[in-house]
Each structure stands twice: as structure tokens, then as C-alpha cells.
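The excerpt is restricted to a subset of chains, each kept in its original location.
Going by the order they are written in, the chains are A, B, C and D; count residues from 1 in each one.
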Amino acid sequence: MLIGKVIGTVVASKKDPELEGLKLLLVKGADVDGNVSGPVLVAADSVGAGVGEIVLYAAGSSARQTVMTKDRPVDHVIMAIVDSIAVNGQPRYEKDA
Amino acid sequence: MLIGKVIGTVVASKKDPELEGLKLLLVKGADVDGNVSGPVLVAADSVGAGVGEIVLYAAGSSARQTVMTKDRPVDHVIMAIVDSIAVNGQPRYEKDA
Amino acid sequence: MLIGKVIGTVVASKKDPELEGLKLLLVKGADVDGNVSGPVLVAADSVGAGVGEIVLYAAGSSARQTVMTKDRPVDHVIMAIVDSIAVNGQPRYEKDA
Amino acid sequence: MLIGKVIGTVVASKKDPELEGLKLLLVKGADVDGNVSGPVLVAADSVGAGVGEIVLYAAGSSARQTVMTKDRPVDHVIMAIVDSIAVNGQPRYEKDA
């Protein structure tokens, strides 16, 4: 999985029927401190993530292994909201810190 | 999924039989403002997208999860036409704006 | 799918039995004008492509969806020969032009 | 598989139910000498790896082939702890060296 930050939302009314009901969030890659860096992508949300949160997202076929995304044409899914990240035992990111 | 802009079309008469009937569109990566940037690829169209539209496309095996692309040798599919993109609550792209 | 140009051939007599009978072609990425750019890879041919032709190739598990590549350890397949590419309605590449 | 070094840990209490019980480790790409270089990612641990160890990780659908990750929305898994790496017969990395 990769670390990302939810930075926005995407609305698409004309879409494949299998996408109905999925929330599509704009995610930008983030580093271990929670600072954005890297590419922007659009992920289906399976955990109720909100704008500004640091999340983990999975790509590829693994993105279809959550209940919400099973058998859907989804190649990125947010499947966890990060509470904390530590590097070599030192805290680097804490949610609501 | 990634954001892209449909920039053209590709015609291929000699192809794997499983591709018959699929519309192949030329897509270039786009940013949150709808400006093109990034690679060019060829995606099967599952939503009736046209040249100039901002779309979402899925890659890999997820590209075979739409009705039109099931079990076909397709690794990129357009599965949504973007109406709007907002970053931190601010509109960045609006269709027909 | 990505646009590529067939630039050569690869011979490999010692290989996994599942590869027997597949033609392996050397492909280099190409742009919308048919000029080479990008990486070199080796793809199985499912459409009778020849050196010098502009083709579409699929990567990943989608490369195993043609009749010739089903269940084989193949991660790139040529599944179409490009006749023409147009960008914003303007022709950019024409086969035999 | 790619060579990586376990550099930290990630805690996420709100996550897809399929992730329960998996240990999530922060991994940074490493070279043949065991020096870090390359991207940071989050992998599920299937072998009891600890911070500071050089490991092999698999990506994509292959990451779901271990007993711990079967059918889970996991796209990176640590599936081996490296004892030694040799290049052209010369040792380059030795665990606990």
C-alpha cells in the first residue's frame, strides 16, 4: 500500500453502472511525515475517509478485495485511515497531532 | 483511477477478435484543473466519452470489470466522465465551465 | 494499451514450456506520430505484426486474454496493428502513408 | 520481488475489516548492499520481519498469495527476510555482518 493524503473529491454522473454508490476521492501521495508529494489519483473510499486525512491506498487488483469494491472497475481503493507512522521507533506522523 | 483527457482516436482493423466493437480512444493524463500532462495511452471506452472530455480511467485487470471489457485483452478503460473536481472544497474543474 | 513500434525479434530456445509457439517481438514505445520513444520490451504477438509496424500492446494480466496467450507466463501482448491515429480530429499517423 | 529495508511501522485503527490482524510495516527500497534507496511503501508482514531487516517484498496480486494475505486488499507483502546477497559470486550483503 502507499501513503496518501485525501485532498479533494471528484463527481462523475456518467459512469459505468458498477461504480454507482462509490465515493470517489482525490488522493495525493504523501511521505512518512504526512506531507504531500507524488502523483494525484482517484480512489474509491471503503473506510469513510475525509478531505485532509492521511490514508493507505491499494492499487491494482487488490483494490477490488474490499466489500465495497468487489468486482468493480476500480484500481485504487482507500482501505485504512492512518493513526500514526513511526520510523526507527521515532514518531513521524500522528493523526490530530 | 487516474484523471485523463480524451485527445483523439485510434483505428486498428487488424486486431485480436476479442477487441471487435470496442471504441479505442487516445487519452493523455490530466491534472486536477483538467490540463493535460503525463503519458499518452489508448483506452477502451465504456461510457460514450468524446474527444475533449475529462475522464477517469482504470488500468490493469480492473479495466476488465466493465460490461464492455469483460475477458478482453484490454488494460485501460474509461469508466467515468468527470463533471467536477474540487480540491480542499474549492472547485478546480467543472465540465462545460 | 500503449502505442509501440515493432523494432526487432528475440530468439529464446530454452524457455518455459508454456511459451512454445509464441512469436516474441521487440517493441519500443511510440508517440502519436509513430516515432519511437520510451522503453523497450518483449511482447508476444497475437496479430501477425512485423518489424516496423505501429501496434497497440497490453500489459499485465490483460496480456493473457488473447487466444494465443491464455494461461501463459506472458505479461505483454501485441493485440492490434494501428491503421491510423488522430489527435483532435487531425491525422497524426497513417499506416503506409 | 524487490529488495527493501523495514524502516518503521504504521498504525491504522479504522480500516477495511479484511485487514484486521495484519502487521503493517514501512518499507523503503534497498540496493544489493542493503542501503536504502527508492520509494517508501507499506507492506503486510507474513514472515515476522522487524525494523532494520532487509527483506523481499512482492507487489500486486502476487501479494495475496501468502496464507496471511489471501483475498485481502493488500498489494504489497513481505514474504522473505534476506540472509545474504551476492553479485557475480562476491558477497554484497550479509545479515548480522
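Keep this in mind: a contact is a pair of C-beta atoms (placed from the backbone, for glycine too) under 8 Å apart; a residue touches a chain by one contact, two chains touch by 3 or more.
Here the structure is a predicted model, which is why all the values come from computation and not from measurement.
A.B. asks: Given the 4 placed subunits, let me have the overall number of copies in this structure's complex.
C.D. replies: This structure file describes a complex of 5 copies of one sequence.
Note that in this section only the chains that are shown with their structure count from here on.
A.B. asks: Give the fewest steps needed to get from chain C to chain D, where each step moves from one chain to a chain it touches.
C.D. replies: 3
A.B. asks: Copies chain B, chain C: same or different interface, half of numbers shared as the threshold?
C.D. replies: different
A.B. asks: I'd like the Å distance between the centres of chain A and chain D, where a centre is the mean of that chain's Cα atoms.
C.D. replies: Roughly 20 Å, centre to centre.
A.B. asks: Could you check chain B for residues that touch two or more other chains and list them?
C.D. replies: Answer for chain B, listing residues that touch two or more other chains: 60-61, 63-64.
A.B. asks: Once you draw an edge for every pair of touching chains, what topology comes out, line, ring, star, complete or other?
C.D. replies: line
A.B. asks: Which residues of chain B touch chain C in their complex?
C.D. replies: Listed in rising order, the residues are 7-19, 24, 26, 40-43, 51-52, 60-61, 63-64, 71-76.
A.B. asks: Of all residues in chain C, which touch chain B in the complex?
C.D. replies: That would be residues 1-3, 31-32, 46-48, 56, 58-67, 69, 77, 79-89, 92 of chain C.
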